[in-house]
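Here the complex is missing one protein chain, while the rest keep their positions.
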């Protein structure tokens, strides 16, 4: 798929990273799982621009890592350089996640529904799957523990943004409304950033709502690429804010000079 | 109190250590708490005689420690020399204790009842104590987790061996009979070794029962020193087996050459 | 007691039909050498607990050793799906019991600490709980009414983990400190097999006792296998071999091609050393060695 934006000096991947990055601040304490180049770039970019105190645990293990470039896996030691602490998984990582010390997590899904729930388990039925996916990993856990959840997808299409998940591997806003709070879970998904647009969630129904369109994308394009009815905001729908020159320079030269993030666009 | 035994070439402290030591074998995995010189000597003696593979975690922390002599605290680093592992308290010690990896624990009490329950909390009422004792520490926990429990007392008298505890800080056989099993707790107290005698527990009622008398001690002496009716075994009551020359030599010269164990006889 | 066994002896601690748990995480520190030996010995009907895994499970499934898989995630990360796992799950050749990472940790902790259950918030509101309502029970706190998941004990017969060093008594050092969830399976298991990069003198443990990870009484067998996690990583000594992963995934697109790859590079070599040789030997190992160590 094309990452080009007609008439712009930045690409879709850069716009996605910058948009996510601006969500974070000095109180963000984040970590990442496998194949998570977009949020990893966003954490590193935020730390090098407006949020120097942001905490990022590379691969959920290497706290305050500062790799000179990204490796080909976001779950391996190739991104641990410069870390201040290598944390143990059960006693440190999971304690910090349950205790709210980590507060930010970004995830994707093979399917995403209108309440921001995701499926990474099976396409088809669980017992006779058409496609057996890798499984949810820590998604079912962390989606229950972490208050600030971000979703992203580099391929906004109706196979991913579906009316009904084949399996709910991770919870977003659950069945919508107060469901998440009734389960005693903190926070919930804040934003979903795709290659077409940015979406948030209606504060009452918790249904996904268009927030801004990337340059050159029309509302109809997004709706056609979405398997459920997307809420629209009141008034005009803005164009997603463009990255600044500073942000682009830092992303391209310091955060991800070898463009590993493009692995998410193959 | 006197540690001398008329006509013997060993003393009460030595007899107590040796008697306990013979209870342990290569499957014993033990640890110790504060002011526990008698069992610590017993573990070290067993390891140097018949149970070379016995595991002992000094102060519950320093696994396989091999101190050249005992320090003045059994809960400090003065007995950690030669350890193969310094274990962390919550993740390692408590996991091993709950999982049955540690299987042997010896404790004392300011009061001990006929079912081997102990009090280290208060003399008098809890709210208006006549004497506030240190507290049970990990006794309430470990007495529930560890299957092979040994009791010892260097001062067998009716103030310690009481009919009714003022407070049950640690459980032995509970209310007797099947009580401990009904609570889902493993094992129970095996033996109680004092300066007068050795006692075990009746296999059904779980009440304390005289097993052997130290040289020169009469049944009446023990009963007079005990605040509850002590069961007697069928047949003659034997004299506690004497230590061997080898055991005495190793205890005196290798295990505790500076006789720190006598701190329990002051 | 002497704990050093050769790999053939150690593998016999695992019986047909038993439940094994594999250490490591994703592309890191999977006990590949011991897994390969289980395959060579034709172990059958295993229940495999693999919290976050990839190649080790894919091998065991490819060789037909697995009846049931208890897991949170099986993949090769950015290098693709695990092809044999996927095929076997889709065809019904294996039963997959999907949990999540923390639900499995909680079940292992319940087993390791002799508790009827461990409570957690993990999994609430997902479809995972309904897959096994008896082992991940939805309950409510008796006073506050707060919902939680009661995770029942997950018993494991044999834990198999890879580490850096051990002595002959079975004391083990993970170097640097334990990063993955291996201790959770070691604490829960009836027996533990540890493969290590090297056997070191007992005196090294006494010299630095704070660096010991597992005491001897948790370990039943120690096997010295340099490069024992290959083709996965053993931080900080070597990283995973992406050439192996790519070639494996490529071969798996066609059964015949896979069979050739499998025989030559996985199943046929009769020792671990010949397995390493079949995968490029010293040259390949030099390629995956971390430069900064």
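Quick notes on this structure:
Note that the chains are named A, B and C in the order they appear, and that numbering of residues resets to 1 at the start of each chain.
Heads up, the rule we're going with is that a residue touches a chain if its C-beta (ideal position, glycine included) is under 8 Å from a C-beta of that chain, and two chains touch if they have at least 3 such contacts.
The shown structure was predicted, so the numbers you read here are calculated from the model rather than taken from an experiment.
Although it is left out of the displayed model, the omitted chain contacts the following shown chains in the full complex: A, B, C.
For the chain missing from the display, the contacting residue among C:146, C:254 or C:268 is C:146, taking the whole complex into account.
The chain not shown here is touched by just one of A:62, A:149, A:165 or A:251, and that residue is A:62. Touching the chain that is not shown, out of B:54, B:84 or B:185: B:185 (per the contact rule at the top).
Between the chain not shown and the residues C:120, C:136 or C:171, the one that touches is C:120.
Within the entire complex, the positions of chain B that touch the omitted partner chain are 34-35, 61, 72-73, 75-78, 86-90, 94, 98, 121, 126, 128-141, 143-145, 167-171, 174, 179-180, 183-185, 263. Although one chain is hidden here, its contacts on chain C can still be listed: residues 114-121, 134, 137, 139, 141-144, 146, 148, 150, 152, 176-177, 210-211. Those residues of chain A that touch the chain absent from the view are 29, 53, 55, 62-64, 80, 82-87, 91, 95-96, 98-101, 145, 186.
The rule we apply is simple: only the chains that are shown with their structure count from here on.
Comparing the CA-atom centres of all chains against that of chain A, the greatest distance is found for B.
Taking the mean of the C-alpha atoms as each chain's centre, chain A and chain B sit 58 Å apart. Separating the CA-averaged centres of chain B and chain C is a span of 41 Å.
Centre-to-centre separation of chain A and chain C, using mean CA positions: 29 Å.
For chain B, residues that reach two or more other chains under the stated contact definition are 91.
Across the assembly, chain C contributes 183 as residues in contact with two or more other chains.
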